[in-house]
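Here the complex is missing a single protein chain, while all its other protein chains stay put.
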């Protein structure tokens, strides 16, 4: 139940079409998923979002599949079902094994639990965790 | 501003002390951070939480530093400042480089943005993302 | 999939019916949406919620369509699909243009991104932002 | 308690300095707030975020103060204290009156309440709210 | 770091003072906590919020301490430190034992964990949980 009509290829403005072309060229696939078809109503946001994602998810310091897994973890915490599905699929496509997937799930659940326990208890941050803690402190963690 | 007093070592019940001993032995460090000192009021939850974290964060399919980074990502989305500080410190202690840290931050921010755009637009999940999508579909992502 | 049965007009208690009558009179429309039909199981909460919404959303300092857009923005951040749909429809009915809608979406996404970056980095509040900052400071923002 | 050191002007890389120069020129103020000083560790994300904010918050279809108020509303729902302070200050600097501020607060609170009631009850979206509802339906809202 | 000045008793408008008088009379205490001193800038929202809380938290079907515990649980999930502190204090004042408090914490943490696991996995609701499930189904849960 989208709040806007999903645009098919022949309903795109020239600006939106140019972004779709780049999505297809970058991903080497004709498939353009619904997120972009909804965002296509606003070519400016479509372009900015696509360019940003391309920059952020480009090969870098982290393994591409780890980047997708971080994306999934955040999407779970924000309760975005669409994003969970799309990035879980992407992580799998980039080599995430089932063991890695299940381990990630366990971490997401565990973090949620301790996040809420800490918040409920109002635990103050240990000095050792501060960025300017005396050298050597972090080594013990 | 904790809602309970943080317990010092000599205020621990025998059951809580046993868990602290295991924390110290497992981490090979005398340092026990405030989270456990708050949780020590409830030895049963202290034990269960520690045993669960030990199981979940044990060496497995994923790199230990990646596991900490997933923990940080979820903690950010849940707004748990303590958890962000403690697991960012742990990730660094386990070898996360500054480049990896900054790349993770960019992904967390980007995911938050697209999570909310998708939710606002009510984008329906593409068939290609379903777990039982025809073989070959995922390869294109 | 509601956790309670949605009540039709002829299943209402007299107290609930009185609230429905006021909803219809206030909105000058026979249509009563599902939220009120679920809430009608509890006439007291039905009345309090309706009276509160009527007060909060009444003509005031802000443009009615802006008020609906603020409602949508919060609903997106809370992940309430129903509320997003109902208040996006209301904002459109009150004159929100497509350009305004898309600009709002871009802000919601952008805010989500910087909210999480700030939280991850633990950025301390600048003195200039405090309510009792020296006069003249805010002018620079 | 930041997880990174806030960078002073003389600790900036040339790339970060260039962004700071643009922030100062755009805002016609020498003041650069802490968010950018934390983000300056990653010149790429600093630039992308600043360029994105500049685009999104530029004069457009919506009143600049309304745009800041939408930013505040989202920041409240995400619990980002820094963002609440900075964008409340910006909204005031752009002309938000106290009456408008208090009206916005009331809407944010009200939306939070009905968001959670709707979620708890699992209320299904009314057909009238769908984007392809028969013409005339929206007029009644 | 409030975004408004907290109002002292002699800074109240007559409308706000009347609400403070009722808070004091209802609670049989001279103490008026900071929440109301911030909200006092908007006498209308101050009155509506106080009247609503009075109605919702009045003696009813649930034990007063249980009502405060539900308030704490929600406040934890929303990450509102002030609310956690005030309602944990209220729950204790209304007789919540330490054992009850710790049991509540454990439930909040556990719920957070399974909430996120369920969301990550996209688990579909069982028919047996639907409100119109065949009689007898719920008995088995």
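Points to keep in mind about this one:
We just call them A, B, C, D and E in the order they show up, numbering each chain from 1.
The definition used in the following text is that a residue touches a chain if its C-beta (ideal position, glycine included) is under 8 Å from a C-beta of that chain, and two chains touch if they have at least 3 such contacts.
Because the structure is predicted, anything quoted here is derived from the model rather than measured.
The omitted chain makes contact with chain D at the following residues, 72, 76-77, 79, 81, 84-85, 105, 108-110, 112-117, 119-122.
Counting the whole complex, the residues of chain B in touch with the unshown chain are 1-5, 44, 48, 52, 55-56, 125, 130-132.
Considering the complete assembly, chain A touches the hidden chain via residues 79, 81, 84-85, 88, 98, 102, 105-106, 109, 116.
Just so we're on the same page, only the chains that are shown with their structure count from here on.
The mean-CA centres of chain B and chain C are about 33 angstrom from one another, to the nearest whole unit. Taking each chain's centre as the mean of its C-alpha atoms, chain B lies 27 Å from chain E. Note on chain placement: the centre of chain C and the centre of chain D lie 17 Å apart, centres being C-alpha means. In chain E, 1, 3, 44, 79, 81, 84-85, 105, 109, 116 are the positions where the chain touches two or more neighbouring chains simultaneously.
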